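As you look at this complex, bear in mind that one protein chain is not there, while each of the others sits in place.
Naming follows writing order (A and B), and every chain is counted from residue 1.
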Amino acid sequence: MSMPNTSIHVVIDGTAVTLAPGHSLAAALALLPPGCSRTSVTGERRAPFCGMGICHECRVLVDGRRRLACQTLCSDGMVVDTGTHPQEGSV
Amino acid sequence: MQHADVIVIGAGIVGAACAHVLARQGLSVLVLDARLGGATAAGMGHLVVLDDNPAELALSQASVALWHEWGPRMTADQPGCAYTNCGTLWLAANDAEMAGAEEKARRMRDHGLACEMLDATALRRAEPSLHPDLVGALKVSGDSIVYAPNAAQWLLQQAPHKIRFEQAEATHIDGGRVQLAGGSWREAQAVVLAAGIHATRFCPELPIQPKKGHLLITDRYPGTVQHQLVELGYITNAHQTTGTSVAFNLQPRPTGQLLLGSSRQFDTTDPTVDQDVLAQMLRRALDYMPGLADLNAIRTWTGFRATTPDSMPIIGRHPTRDQLWLAVGHEGLGVTTAPATAELLAAQMTGGGLPLDPAPFAAQRFSLPA
Partner (left out) sequence: MNAAERCDLLIVGAGPAGMAAAIAAAPSGMAITVVDDNIHPGGQIWRDGPGVQLPPLARQHRDALARHPHIRLLCGTRVVGLGGPAAPGDAPALLLEDAERGWVQHCHRLILGNGARELLLPFPGWTLPGVTGAGGLQALIKGGLSVKGQRIVVAGTGPLLLAAADTARKAGAQVIRIAEQAPWQALAAFTLQLPRWPAKALQASTLLNRHWRTSSHVLQAKGQAQLESVQMQRGNSQETLACDRLACGFGLVPNTQMGQLLGCTLNDRLGLQVDNLMATSVPHVYAAGECTGFGGSERALTQGAIAGHAAAGDTARAQALLPTLARWQGFADLLHTQFQLTDAVRQLATPDTLVCRCEDVPLRDLQARTGWIDAKLHTRCGMGACQGRVCGAATQALFGWTPAPPRHLLAPARIGTLAQSQPSTNICP
């Protein structure tokens, strides 16, 4: 069974990536090596680790809400923030 | 055999502050704590001037002023104390509350406290996340926050030759002697009871009731909120003596997490989070900050405030039992009023000049059973 070849466009920290449908957001992050998802409390950059929604290392801000990248399907137009710069302003 | 000049039962913020001040005045102190965990570990650490009545205003104002000295010093030494002068915004949801806030501002200025009225526009600039329909706020610039468990630990560590800590469960007080679980005794000239809701196991005659509160902390969202945000209805809430109530109270932690409260419930010592009360507390918070709905909570917990019938603490000599002094019943203001409590109590114990009128805090104001 083949799917129509519609690409998915996702913006990660301002950079656009393109991928086929059906990929997890964790897979999309890896298209921008080293594929980081967040900054730890002491400033270390972290990437998806357990792959199954347990460790929460892959939590990213997607359209304003925190989600786990390994359990989130990429959808066209998704805007993702991995916390490379401090957030300012309102909720 | 005397183990110290004074035994302090309870190493929460009040007990630690008392030990600290007594030691500074040259007394040797033995601090006993069973490590059961109490209000100090559960609470918000909001250092706030409250003015429901003149005595409360006097105590909290004097104490916040002491925190202005203690806080920066302990944080420079131990960053985990995290003293931050973020100020409080008392939020007015309607014109009547705004009028009440203006009166509060007058009262505070009369007492020399720096404060400022914010109209709706100024409020939106100060805190963009708040509901746009809020009418305004009273800003009290001197209010602060501190991480109380680390502050208590720091206070106990400042005079190592004067303050000794022993992890032990006290079970009985007899004059200047305290018996521990396991049977041994410790002896001093005087005993200070600063054991929060556990005070009644030593003094069942004290009119102290546990008042349950819920708290919630979010994941890190730095830059969302600048000041401690409290609804004006909080003050009335804190002085209720029956029933269950909630009031919006939000603190931005230095970590970027948001600490959310508050709820008050009598007639229970069950520490389980009550989903209904928590939900009510959160719905109240969403009224003031709708965007909170999208933020992730990572932990919820409860704590018990030690409350007296008039919601004022008991600071001073026990009315009938020799050598026993009390520093208990601080409701939700224990962290704020710990320094002034300690100064007042130490002055009473050593015969020094009293920094405050002790009468509103005297145990004698309650008719205690013999």
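Keep in mind that, in the parts below, a contact is a pair of C-beta atoms (placed from the backbone, for glycine too) under 8 Å apart; a residue touches a chain by one contact, two chains touch by 3 or more.
Worth saying up front: this structure is predicted, and the values here are computed from it rather than measured.
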{"item": "Which of B:129, B:144, B:228 or B:245 contacts the chain that the document leaves out", "value": "B:245"}
{"item": "Residue numbers in subunit B that touch the chain omitted from display", "value": "37, 41, 149, 216, 218-219, 233, 243-246, 260, 272-273, 275-280, 282-286, 292-301"}
{"item": "Chain not shown, touching residues in subunit A", "value": "19-24, 26-27, 30-31, 33-36, 40-42, 44-57, 59, 65-67, 70-73"}
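In this text, only the chains that are shown with their structure count from here on.
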{"item": "Intercentroid distance (Cα basis), subunit B paired with subunit A, Å", "value": "42"}
{"item": "In the complex with subunit B, residue positions of subunit A that touch it", "value": "41, 59, 64-66, 86-91"}
{"item": "Footprint of subunit A on subunit B - complex, ascending", "value": "128-129, 219-224, 255, 289, 291-292, 294-296"}
